[in-house]
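For this depiction, one protein chain was excluded, whereas all remaining protein chains were kept in their positions.
Now for chain A:
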Amino acid sequence: MTTTESDGPMTTEATPQVATVGPRTLAWQRRRHSAVRFWRQYRTHRAGVFGLAALSLFALIALTAPLTVGSDVQSVTGAPGGPMESPSARFPLGTDQFGRNLLGLVVWGARVSLLVGLLAAVLSVAIGALIGITAGHFRGWYATVIMRITDWFLVMPTLVLAIALMTVMSRSIGTIILAIGVTTWPTTARLVRAQTLAVESRPYIERAKALGGGHWHIMSRHVLPNVMPLVLAQTTLIISSAILAEATLAFLGLGDPTVVSWGGLLQDAREAGAVSAGKWWYLVPPGVAIAVVALAFTLCGRAVESVLNPKLGVTR
């Protein structure tokens, strides 16, 4: 609704000035304009800016981890400290049960947690968008069948389904991504379908059909760009729940025990008896990291949503 061909005002304003340039340049100009406008509006959401800053920081930490801590930090045979040492100058967050540096592990764990969160969210939203658009476009028996399947997945407890998937497949990061991705898509599918129905009822879709636009053309050229803002906001929101789901699954011991992730660290801490022994430094850093990143993604997602969704934007 906001960034599409059908949106009149910007295009008509721009046309007289750039009468000489081709349609491609025009499109790019328009996109740049809308990006600038998006950013200008986004900046007004202070929480969103805070979330973005926190995310950039974590992304930077995760990307530079090979340079700052190095993959040796995971090695148990080369662990530098004693088991569960309390925080000191040498180990600012103490050590884990093997004597590994916990600060390094939390930094290294950010890579897995963020990677799984991002990929699982992308997978989930991709499935949801595909199903939502096709169900909204084709209607009829196809939509009925597909939406009943969606309903079925919607009422299934996500965690239980993910655990069931994890237990039948081999333990790896790919499995976790798949398990989260294929269990969290129904809400996206429902949202996207509703938006698709709204878009397809507009007259220009009818015009496109009259001009000979096929199913693929309508869905990819007209519907998809219109539901994209929704999909984008949904992705940002799902990332935080995917990160939480990854941490939960790892905490339940369903992850690969040799891979360092935040949830895995919590699981290690629990199994080593750190909770009853009062070794807080083993539990708090990964827990705080999970909470902060999940919060940051939620803040970003909410801000993106309120910028892109006119219904939410009006009240602001």
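Quick notes on this structure:
Methods note: a residue touches a chain if its C-beta (ideal position, glycine included) is under 8 Å from a C-beta of that chain, and two chains touch if they have at least 3 such contacts; residues count from 1.
By our rule, contacts and distances are computed from a predicted model.
Between the listed names "NADH-quinone oxidoreductase subunit N", "Protein translocase subunit SecA", "Iron uptake protein" or "ABC transporter substrate-binding protein", the UniProt record for the complex's undisplayed chain reads "ABC transporter substrate-binding protein".
Of the candidate positions A:V36, A:V76 or A:V145, contact with the hidden chain is made by A:V76. Across A:W108, A:F153 or A:F251, the single residue that touches the chain missing here is A:F251. Although one chain is not drawn, its touching partners on chain A can still be listed: residues 75-77, 79, 83-84, 97-99, 159, 163, 167, 170-171, 244, 247-248, 251-253, 256-258, 266, 270-279, 283, 287, 290-291.
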